[in-house]
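Of the protein chains in this complex, one is absent; all others appear in place.
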Amino acid sequence: MRTDFVEKISLSQFFLMIVIFQLGTAIVIGLGQSAKQDAWISVGIATIYGVLLIFAYCFMLSLLPGKGFYELLKIAYGSLLSRILSYFYVLYFLYIAARVTRDFCELLTTAIYPKTPIEIISLSLALMCCYFLYQGIEVIGRSTEILFPYSAAFLILLVIFLFINRSFHSENLRPVLEFGWGPVFQAVFPSMLGFPFGEIVALTTVMVAVTRQDYLTKVGISAVAAAGTILMIFTMINVSVLGVDMIDRVEFPLLSTIRDISIAKFIERLDALVVFVMMLGIWLKVCVFLFAALKGMESITLIPYRNFVFPIGLLVSSISVFIAANFAEHIEEGLVAVPLYLHIPFQIGIPLVTTVILLIKVRRRKGEKKHEGLDNVVQSEN
Amino acid sequence: MGYTRVIKLLLLCCVFTFMTTGCWDRKELNEISLISGIAIDKGENKKYKLSAETVNITELSPKTKGGETPSVVYTQEGDTISELVQKMNTGLSRKLILSHMSVVVISEEIAKSSLMEFLDYMDRYREVRNDFNLVVAKGVKAEEILTVLYPFQKISTLKLKVQLNTLQDEWGGDPDVRLKDFIQALVSKGRSPVAVALTVSGTKHIQNSTDIMKHPIPPSLITVPGMAVFDKEKLVGYLPLEGVRVYLWTQNKLRHTSLSVPCSKDKYINVFVYNSSTNVKARGKNDVPHIQLNIKVETILDGTQCGADLSKHSSYVDYERKAADFIRAEVLATIKKVQKDFGTDIFGFGDHMHLQDPAYFHKVSDRWQEAFKKANIEVKVDARIRRSGLDTKSFLQQLPPR
Partner (left out) sequence: MITISVLVISVSMIFMITMIDICLYGRSVWDTLVYIFDIDFGTKEYYVIFGYLVSFVFTVRTDLSRRKEQRSEQSS
């Protein structure tokens, strides 16, 4: 296998990766539905949390610049414990990748291909992502940069068409805060912490590949804020077009919003635009989660990750078929099991403990270096 | 070395064969048949009776028509609509596509017995769009509505679609109810749904025949008698055409209409409304809902049977006042009739109350229909007549007095 790939992604590619990563599934599946017409406020609060989270991750990476997430684990916990933690992280990332694939398969079979077996869609997506990963993270960054304008154009077109179609009913957004701040905060904790803003933990493995590390924090924060704002706007759009009752009922709110468009009897049934936007987001999410898992395996087995790409990719595709027997089980797992037992320890718990340990170690090392530095100076003077 | 090359080539061939077979879900055009309208009756042996009207496309084009019927209607009985749609091929030939339906006709019996659960299938199924009209068949079986043909549009349901659209635009006779509106009205605590009613009228009831299209006075014709009023899922009565207009006024959806306003005994002026806007204010006071409607209309005087001098401003003011009073009386009468006879809030005043006075609405939301019955309704109309056509003075003034 070739080992001479240069793996660098530029700052703009990193920015777009974060934005599309966040938008990915969240924009079609919808967030904060339990807050009814105040869902957009919940998304706003979650955005603030996301900004804080990425600031924390960048801070953790900046303690020892140039080292990726798994190397930090190794330095913080030592060889054996970090291998066990990396193993669990690999399992976590693969599980999330399988869930995301399953989301996409459900969308396609519900809206467009009812007779096609989901295994076929799952296989096609997995094969595509495997090929991209085989070529390296740089190819993924470049592809995101190329495909993003189309996604953005479709989203803007959607908004314009909805406006022409007079689909916006601002009275659906009122009365604001009808039931007070309670439901708004209940919608944020704990489900919105993990999805979509908490999944940035997977991007920490990618961050080390960015060219200009000094701008990492600024770019990261602005990307998360941008993604959060777009999500907030689209949540508002969904509620104002569909109304509160319908948002509760439908599986894919943005899809139902798009089906409302009927201009001059000619521009109708624009489901394909939404599927494209979601396809780009899902592809990037699966690639990043797989990359994070593969990097984890690389740090455990010390074998370049490209060797694992195809079996692990197809493993994810198989697991995505097995995780749930029907859509209701998939949703239930996502609401009950995943946020509490998976997202919180892996996204907040372990990184927090790691940061604290690293802070202590770095301070100690700085103290030692100061002494060493003085010795060197004294010696060179002599 | 040769081995691996051969294996790689074989694999590539397999993959390409796999990829070029086309879509699992494809439906070729000559395999499908478009349903232009469905009618749902109460079944004799089972729960529902579905009639589907499919389009015979060669009949529609002037080049290829050959005197056949432009549409085929087939009826089946079953317990769910979704099963029936799949089962239609016991009589019809091709796969049926529901995406291009224009009309769904519901029989009175179904609506009165609250059998509207089939709406769940329409809401859930991905092929069904939101752009068809929901209608209720009054006094006839729903199936008969599909079988009355019409010379211009040939297919009965297409004619209905154009007819309802035009009626709504020109006179305000169709409440323009789509599936999403109907379901939203069903689910919301503050309103009940409506649907336009259709019936078959004519001197001789020959349906089911293309001979209908050969007479200048159609022996059977589908006409609009008014609007069906629902109390949640159950049909409770009908409103005449004027009621439909009032309904559109309360929804701020009235586009154009034509009013015959009395100007003196047995003489009327005709005003054409070209611009109308309604504002609804809802408040709860002393546990009684207070609803205030502010209607503003801009009109043109289309014809007058009284001989007033229309070059004077005072005549305009006089007629404007008469038109405003007329509209006010009509709106108030219809709303009060709905309050008294049906007791169900079809106008959505509950939704307005929810927006404007949520505290009061939360108190009464579970029994909004009772609160609506004793609501205090106030209507204010501001009518403006802007111009009066080509003539200022009517030639009637110049006639010798009788």
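As written, the chain order gives the labels A and B, with residue 1 at the start of each chain.
Methods note: a residue touches a chain if its C-beta (ideal position, glycine included) is under 8 Å from a C-beta of that chain, and two chains touch if they have at least 3 such contacts.
Just so it is clear, the model here is predicted, and its values are computed rather than measured.
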item	value
Chains on display which the left-out chain touches in the complete complex	A
Residue among A:A152, A:I300 or A:V353 that touches the chain left out of view	A:I300
Candidates A:I48, A:V159 or A:I319 - the one touching the absent chain	A:I319
Omitted-chain contact residue, chosen from A:P65, A:G78, A:P117 or A:G367	A:P117
Option touching the unshown chain, where A:L52, A:L81 or A:A337 are the choices	A:A337
On chain A, residues whose C-beta touches the chain left out of the figure	1, 87, 90-91, 94-95, 98, 117, 119-120, 122-123, 126-127, 297, 300-301, 303, 307-308, 310-315, 317-319, 321-323, 325, 329, 332-333, 336-337
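The criterion applied here is as follows: only the chains that are shown with their structure count from here on.
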item	value
Between chain A and chain B, centroid-to-centroid distance (C-alpha), Å	45
Complex contacts: residues of chain A adjacent to chain B	110-117, 120, 171, 174-175, 178, 243, 245-246, 249, 259-260, 262, 268-269
Touch list for chain B against partner chain A, complex	23-25, 99, 123, 126, 129-131, 180, 183-184, 187-188, 351, 354-355, 358
